[in-house]
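Left out: one protein chain. Kept in place: all the others.
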Amino acid sequence: MNLTIRQRRIVWAYSFLSVSLIFFLFIRWYPTLLAVNISFRDWNVFAGSGEWVGLQNYADIWEDLFKPRSAVRAAFWNTLRYVLFGVPLQLVLALGIAMLLGQIRRFAGFFRAAYFVPYVTSFVAVAFVWRWLYQPQIGLLNQIITGLGLPMQPFLTSPSQALPSITLVAVWRSIGFAIIIFLAGLQQIPDMYYEAAQIDGANRWQLFRRITLPLLNPVIVYLAVLQTIQFLRMFDLVQNMSTDNAGGPLKSTTTVVLEVYKEGFSGYNMGYAGALTVILFLVILLITMLQLRVLSRRVDY
Amino acid sequence: MKQRKLWSLLSLLLIAALAFTACAAPPAGDSGAAGAATEAPADEAAADAGGEAAAADGEVIEIEYWQYNFQARIDAMNELIAQFEAENPNIKVIHNSDTPYDNFRDKIAASVPAGVGPDVVSLFYGWQTAWLDAGYLVPLPEDAFPPDEIRANFSPMVEASFVDGTLYTLPTAVRTLALFYNKDLMEAAGLDPESPPTTLDELKEQAVQCTVRNGDAYEVFGFVANPAGQGHHWFREVLLRQFGQQPYSDDNRTVLWNASEGGYEAWHEFLSFGTELETGRSDLITEPDDFLAGKVCFHIDGSFRLGSIAENAPDLNFGVVEMPEHNGIKSTFGSYWTHGITQKAAADPARMEAATKFLQFITTPEAGTLWVEMVGELPAQLAAAENPELLADEKLGAFVAGLPYAVSTFFVDESKDRQAIIDANDAVILTGADPDAELDIAVQTVQEMYDEFWADR
Partner (left out) sequence: MTVLDSSADRTLEAAERLVQTPGPRRAWSWDLALVYLLLTLGAIVMVAPFLWMLLTSIKPAPELVQFSFLPQNPTLENYAKVLTTSNFGRWYFNSLFIATISTLSVAFFDSLVGYTLNKFEFPGKNIIFMGILATLMIPTEMLIIPWFNMSVQFGWNAGNAQYWGIVFPGIITAVGIFLMRQFFDGVPNELLDAARIDGVNEFGIFWRVAMPLVKPAIAALCIFNFIGNWNAYLWPLIIASGREFYTLPVGLSTFIGESTTAWEKIMTGASLATIPLLLIFIIFQRQIIKGIALTGLKG
């Protein structure tokens, strides 16, 4: 059989992908489709089966959106706020720090490790430390604030401050990831571009605008998409930042995934949890496709 | 090539990992005789749990018992299992107790549909409704557990284990709430540490006196009405009743928290500690720890707290009294971890028989006595609980004294019920919302849950 070069490369491509495709179909997509199926059923966790109820679970979610103190309404709204605060803050800070780290030679290893520490630390322990830091009365942050003569802040115990407080911890925790990815991306930009541009008399802002940003585009796309997904799936952090009122106070920090978990595993209401999952999935998919479309540009080197 | 360095590093790690097993093996082997003894067979059990047919006569029947990870309970249960197996040589009980409390339900939820999991399971009584709803628990056989005898012999709170007259679960031990007080703080505030509050009014008075504030900050909290801790139980089963309002209708279909003026009054009393009395706000994240740290004067908690005080705050100078009464009414909240028999056991007569025998064995007065000694929870059988020695115990006495009048709430979904009270409290304390309107919202939220629950029946 004679294959053209193009056909031969298609065969190569699929043989490269084969194992992974099987993996994704069976280990990821199959359970996902199961979740979709469950979302149309009055699912009994223990029996592992359930009666088909059509869109009932979705209708329940819709109805719950309008109840006073609605957990799902708060969850969707909060999740959106986590993304809107968290992602830009994370990206801008991480790029800034990565560029600063790129400037130094002495102690470079030390500083890189310092910024990476939160990412490696076991989160159960660190969440507890943050809860201490944020303590309304005796926490270290309040001691510093009152030491500066400013009024004490309630942080996690205030419905308006809790979400930004948790967002900051989320950024703190995962910024190391973004910094490293940016560093790797910055390293891929050949020095000669900067040098050539400097000879042409470009100032620093121009270097950043015309060289760094465009050449970092694939990395920025990656981080923006990934961090958005991660913030949209926020869960364990919120759960760990409170001992006995996860998602509170007054549902001001709860997220969609936290509600999925609560409904599914403590309420045994898997159908409802499945429907929430499907909605979240569609939202993430939509946002991701938009991001890929808007952000992705081919760059000519 | 540098490429190779990367791979060799990874392989090096793998080798290091393997080397680590060699070193790690001995500590893993002898750590916690209890753990080691139960784990090895657990694997086999999981392997053949799939569907080995009923064991023939004379063969050893294996059943699995699951509870969450809590060292004292594990030790006590291991002791009971050893005694049981000595009496019943043809039954072997596999004790699975490694799952942490927070994830116990997740683990069960994943195991059951896959056909593995416990035959006899430990569960919080408040979960019973949901588990029944899902058809996971089977009724306890009436010949082995005659309802009349159970009602006569067990603490009245065990009534919560009956659903429509059918008994589904039975506990070894139960818990009640009582009032902890810090003697040193009382003394510092000019109070007599030997006469702690016995009524609600005394509690309010003494809590105010004990509170020490420094500007906005509390140095000593007199009393914190914390709904996220035990506070929601205190409101429902104690305060409401003391103000003449039962929390739910007799048929458990209607939420009555706001059904009378008394209900609102009880709610105002609850909130007053955080609002006008200012003895402490419930915005503290670690209220029980603060009692341990000697920063809280009065604190409502269960007997299970005694163990953590002994371990983490051995020098704390404290005492425990019965819950403060009001209008001459004494009440406390009773709760318990109970044991049920699962569908998995019921699917096979031999296993069912073994599970029944085991459940009978671990719910005797003797088991209860062993439990109170090893775990500190009170025996569920009155015969063991009415032990004068227990009643005279300096710390446990107050809890035992509460047994005759303790009530257990019937929960459709404990976490949502509790959440409604937390949210109502937070709305008032944190955002200054109208207390009565917030109580109404909480009742409405919980009532909807009840309506949905009963609609299916």
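Letters A and B mark the chains in the order given here, with residues in each chain numbered from 1 onward.
Note that a contact is a pair of C-beta atoms (placed from the backbone, for glycine too) under 8 Å apart; a residue touches a chain by one contact, two chains touch by 3 or more.
Predicted model, so just to flag it, every value in this text is computed and none were measured.
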item: Candidates B:D148, B:D164, B:D250 or B:E311 - the one touching the absent chain; value: B:E311
item: Residue of B:G231, B:P288, B:P324 or B:G368 touching the missing chain in the full complex; value: B:P288
item: Chain B residues touching the omitted chain (full complex); value: 1-3, 5-6, 9-10, 13-14, 16-18, 20-21, 23-25, 27-28, 31-32, 35, 38-39, 42-44, 46-47, 50, 68-70, 96, 98-103, 106-107, 109-111, 113-116, 286, 288-290, 292-293, 302, 304-305, 307-308, 311-315
item: Footprint left on chain A by the chain that the document does not show; value: 6, 9-10, 12-14, 16-17, 19-21, 23-24, 27-32, 34-35, 45, 48, 97, 100-101, 103-104, 108-109, 111-126, 128-130, 132-133, 135, 138-140, 172, 176-177, 180-181, 183-185, 187-192, 194-196, 198-199, 218-219, 221-222, 225-226, 229, 232-233, 235-236, 257, 260-261, 264-265, 270, 273-274, 277, 280-281, 284-285, 288-289, 301
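Just so it is clear, only the chains that are shown with their structure count from here on.
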item: Chain B to chain A touching residues, read off their complex; value: 105-106, 109, 112-114, 130-131, 133-136, 216-218, 228-229, 281, 283-286, 343, 413, 415-416, 419-420, 422-423, 426-427, 430-431, 441, 444-445, 448
item: For the chain A and chain B complex, residues of the former touching the latter; value: 44-48, 67-69, 131, 135-138, 151-152, 154, 156-159, 242-245, 248-251, 262, 264-268
